[in-house]
Every structure is written in C-alpha cells, then in structure tokens.
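Excluded from the complex is one protein chain; the other protein chains are retained at their positions.
Labels run A and B following the written order; every chain starts at residue 1.
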Amino acid sequence: MSGTSTASRWGLRTLGLGYLLLLLLAPLVMIFYKAFEEGLAPPFEAITSADGLHALKLTLLMVVISVPLNTIFGVGCALLLVRHKWKGNGVIDAVINLPFAISPVVIGLSLYLLYGTDGWFGPALAEAGIKVLFSVPGMVLASIFVSLPFVVRETVPVLQEIGTEQEQAASTLGANAWQTFWRVTLPAIRWGVAYGVVLTTARVLGEFGAVTIVSGSITGETQTLPLFVEKQYANFNQAGAYGASILLAVLALATLLGMNLLKRKEDA
Amino acid sequence: MEAHPATAQMAPRAGMRLPGVGAGAGRGLVVLYLSLMVLLPLAALTSQSLEGGLGTFWDQVSSPLAVSSLKLTVICSLIVVVVNAIFGTIIAWILVRDDFPGKAAVNAVIDLPFALPTIVASLTLLAIYGSDSPLGIDIAFTRTAVVVALLFVTLPFVVRAVQPLLIEIDREMEEAAASLGAGGFTVFRRIIFPNLLPGLAAGVALAFARALGEFGSVLIFAGGLPETQVSSVFIRNQIESGNEIGASAVSVVLLLASLVLLALVSLIQRWTSRHERGSSGGLTTMPMSGSEPTGSKEEGDDERN
Partner (left out) sequence: MGISVEGASKRFGDFQALNDVSIDVPDGSLTALLGPSGSGKSTLLRAIAGLETLDTGKVVISGQEVSKTPPQKREVGFVFQHYAAFKHMTVFGNVGFGLKIRKWDKQKISDRVHELLQLVQLDGLADRYPDQLSGGQRQRMALARALAVEPQVLLLDEPFGALDARVRKDLRTWLRHLHDEMHVTTIFVTHDQEEAMDVAEQLVVMNEGRVEQSGSADDLYDHPANEFVMSFVGEVNQLGESYVRPHDMDVVLEPDDRTEEAMVQRIVALGFEIRIEFVLGDGTEVWAQLTRAELQKLELREGQIAYLRPSQTKSFNGDSPSGDRGASTPLGAQDGGDAERSAAV
C-alpha cells in the first residue's frame, strides 16, 4: 500500500481482521462446534425427524415458488426501467427498494393486517374458503415481499452496461421482440440475473421475522427451517436447534460460494 | 464519436418492445405486482394504525414500553452504525489496498451476514458470547448483545458500499498530493475520505435502516426483556397479546424512518452522479455485493485493436 508505513499497515490489518474474526468467523465456527458437541447423531436425528423434514420441505417450497416469480418480475421490471423511459420509473424504483429498509416484523404485520379476518381482504377470502394466514399462501407472500428487489437491482446495471446496440442489430437481422430478448438480451445479462437469483434464494431460505408472524410458526404445519430453529431452542432442544442451523449454515456457505463465482463471471 | 441524441435519451423505438407485451401492458403488470405484494399490505398497516384515530395512535406510540424500545433501538443503531462505519472502512481498505494470504476468502466471508439466516446468527452469537462461552465472555441478554447482533448484520452494508469507491479512486490524485508533501494520513483525510463519503453515507443510511428493523439476530441473543427489547421485538409481542393497533402504530413509526432513510440514500446518489461521468439514469443502486454503480457505457469501451 503506497503512502502507509509498515506499522500502520499491520495496524490496520490487525484491526480489520481481528474484528472480522470476532464478529463473523467465530460465530460461524461455533455453529459446527456446538452442533456436534454431543456427536453426529443428535443433530442428524433432529433434522430427520418428522417436524424437521417438514420444515425443510416447507422452506424449499417457499424457494421454489417465490424465486421464479420474483425472477420473472425482476427481469421484466429491469427491462422496463432501463429500456423505456417513463415519468413513473422513479416511483417504481423507490417502491422496489422498500423491502430493503423495512423491518421484517413490519412486513409480517402488514400482511397479517391485510389478509387477517379483520383485514381488507379477510372477509372475502374467508367466504371463498381461502386461507392465507397461518398457511402456505401467506408465507409465500411474505417471502416474495422480502426478496422482491434482488433480481431487479442486479439486472438493471447489467442491462445498462450492455447498451441497446446488440438489440438493434438483432432487429435489423429480422428478430422480433421475443427472439431478441431470448437470444440476445437474456444471454448477455445472464450472470447478473443469476447473481440476483442466488441472493433472492438466500433471502427466502433465511427469512424469519415476516414469516413467523404470518404463519404462526405451527410446528409440523407452517414452520420453515428458520422457524424450526427458534422453536427447538425455545423448547430447550439444543441438538435440534443446532442441527437445523448447520443445515442453514451450509446452505449459506453454498450461497457465498455461488455469489463469489458469479461475481467473477459478471466482472469478466 | 458522434454523440447521438437518440441513444443518449434511450427513447423507445421501433422493435424495442418488451417481449410478448407492449411497454404499456408491461408497466401495468409491474404496477399490479408491486401494489399487490408491497403497497397494499403497507396501506393496510397504515390504515389499521389509525383505526382508533390519531389520539390512540399517539397513546400507543408514547406508551412507556414503546418509547423505551424505540429509544433502545435508535441508540443501539446509532452506535452500531458509527462503529461499523469505522471498521467497515478499515476492512474495505485492507481488502482493496492490501494483500495477504487468504484475502479472497476474507472478501467472500464479508457477505456472510447477507447469506446466513438471522435466527442462526442469533443462536451462534449466543453460543460464543453467552453463558457457555468458550471465550468466557457472557453478554447474552444485555444491551451489549443488541449492539453486537446489529454489528453482525450491518457490517456488509458499509464494506460493500465503500469498496467500489476505493477501487475507483484515481490514484493519481493521491500521488499528486504526496508529491506536494502530504503524508499518509493527510492524504486519506483530505483526498481519499471525501471521495468515499457519498458511498459511506449511503451504506450508513442503509445499515441504519436495517438496524432499526432487525429482528431475528436480536431475538435469541438479547432476549425479550424490557431492558433489551428492540422495537421489532416489541411489535411482535404486541401482536401476540392482540394489541394490533399498538403494534401497527409503532410499525408505522419504523416505516416512516425507513422511508426517510431510503430518500436520503436516493438523494446522496443523485448528488454523486452529478459529479460522475456516467449515471444510473435516475435509478438507484444498492450497495450489495456485486452490484456496483457502473453507469451506462458506450459499447466502444471494450474495443481492442
């Protein structure tokens, strides 16, 4: 580093790395240590218990529904914002940023109030026999809300960067709008989109606050893996809590890996 | 190269429609999706909070527990944001300017709080800094715990906001300053830091918004005792005791704070892009890993001959 002495370089390194060690790495290592404190069996059993498996399935269900929806929305919205100027684009942009800044509990509550029995949609839904709260649909809505921005936010800069000339060239070569999108635009932005998808997935996998309020965390019914962790802990079931945490931590690490690989592809 | 006014405007032109639908219909769908998923719930929240009129709203928000939780939340968030502003900048610095074995791994790990479920973070912080702590530090169920949990979740915001700016900084400015006699810290203070300020400010604003609303990581580690109850936990408790108006009133307060902070970030970015070569065309960029404000480039930038 030019301009800094060796002493200050080491000083900064110690401060920075030390901080990271205490704050990030130690807890990460701790999960694995604590989970296997009493051997491999207890966490494994907890995860493979009926409730544990159900939680896992439910979590994956959230991902499988929310991520594609938000991806399609994300790419379409990015195209709209970048390629078509409109006065309201700023407003759309602002609304998309909301999930970044709003507390998950507030999100959960707002869904609760919208779809609850006293809520705006409550009576109509009750009559139609559709259960949103304390049930999968509500949890999906919560997952979508919290993970909405990622694909848009990651796709917009990439779209801006590739410019419109390739698309114009494709149109002079006879491609219609869909062919241009599918053969030229999408391949050009695919790493940005992929990165957004990974972030969306990670968010949905880990979501806690909003889903817990909307679902009631009913064991074996509306409990995703993060909710399962909390319930197990509350019931003094360490093995269960840590076992599920391990699984989530492994998924988190896989996400980190994915993020890094994709970041490199994006920069290439 | 001839600056073509049409390209600069990026106006819609023949053949550039959205696949399958026109721009108008596409816009309609986007607005519908956003309304359904985001705006309607928030509208219901706001409406519910005012169910008993402004008087009730105020009573709920000014109840002792509500106030103490808000105070705690705001104070802890401020502390956290200042601490992470400092450490986040240091970490961004060593990631960009320094070189050491394992740097790539460290760079990857920064995103851990983005990827790890908050509840798991809470659990592990408890394991390491709780009663069974291998390090002998027990801060569980204290206000310090709140601070530590918030430090964990907000660290990446600052690092990822500052990193790209550090990378982009024109080294020649620093070299010029050095040739004029400025020492290391002076160069940082007068040359580098002012250029980092917009990114830092945006990162701090987002971190603050995140800290205000944080729930999962605080829940288990700090617990729900009145002294350590942050607003999000307060809200959850109110819901469970059936006090929906109270919960929604405090929620609206948090929501307003979020809106203000987002507006702040947007302003900062608009102000920054006035001084920069390329701008994001009026769209904001969030300092998340990988999402760097590149601005719109002309295609010739990659030409090689």
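Keep in mind that, in the parts below, a contact is a pair of C-beta atoms (placed from the backbone, for glycine too) under 8 Å apart; a residue touches a chain by one contact, two chains touch by 3 or more.
None of these values were measured; they are calculated from a predicted model.
Engineer: Which one, A:Ala94, A:Ala175 or A:Ala254, makes contact with the chain that was left out?
Structural biologist: Per the contact definition at the top, the residue touching the missing chain is A:Ala175.
Engineer: What subunit A residues would touch the chain not displayed?
Structural biologist: 162, 165-166, 168-176, 179, 183-184, 187-188, 190
The definition used in the following text is that only the chains that are shown with their structure count from here on.
Engineer: Given the complex with subunit A, which residues does subunit B contribute to the contact?
Structural biologist: 7, 9-12, 14-20, 23, 26-27, 29-31, 33-34, 37-42, 44-45, 47-48, 87, 90-91, 93-94, 97-98, 100, 104, 106-121, 123-125, 127-128, 134-135, 148, 151-152, 155, 171, 174-175, 178, 183-184, 187-188, 206, 209-210, 212-216, 219-220, 231-233, 235-236, 239, 244, 247-248, 251, 254-255, 258-259, 261-262, 265-266, 280-286, 288-299
Engineer: Could you please specify the touching residues of subunit A with respect to subunit B in the complex?
Structural biologist: Per the touch definition, subunit A meets subunit B at residues 1-5, 8-9, 12-13, 15-17, 19-20, 23-28, 30-31, 33-34, 73, 76-77, 79-86, 88-90, 92-107, 109-114, 118-120, 141, 144-145, 148-150, 153-154, 156-157, 160-161, 163-165, 167-168, 171, 176-178, 180-182, 195, 199, 202, 205-209, 212-213, 225-227, 229-230, 233, 241-242, 245, 248-249, 252-253, 255-257, 259-260, 262-263, 266.
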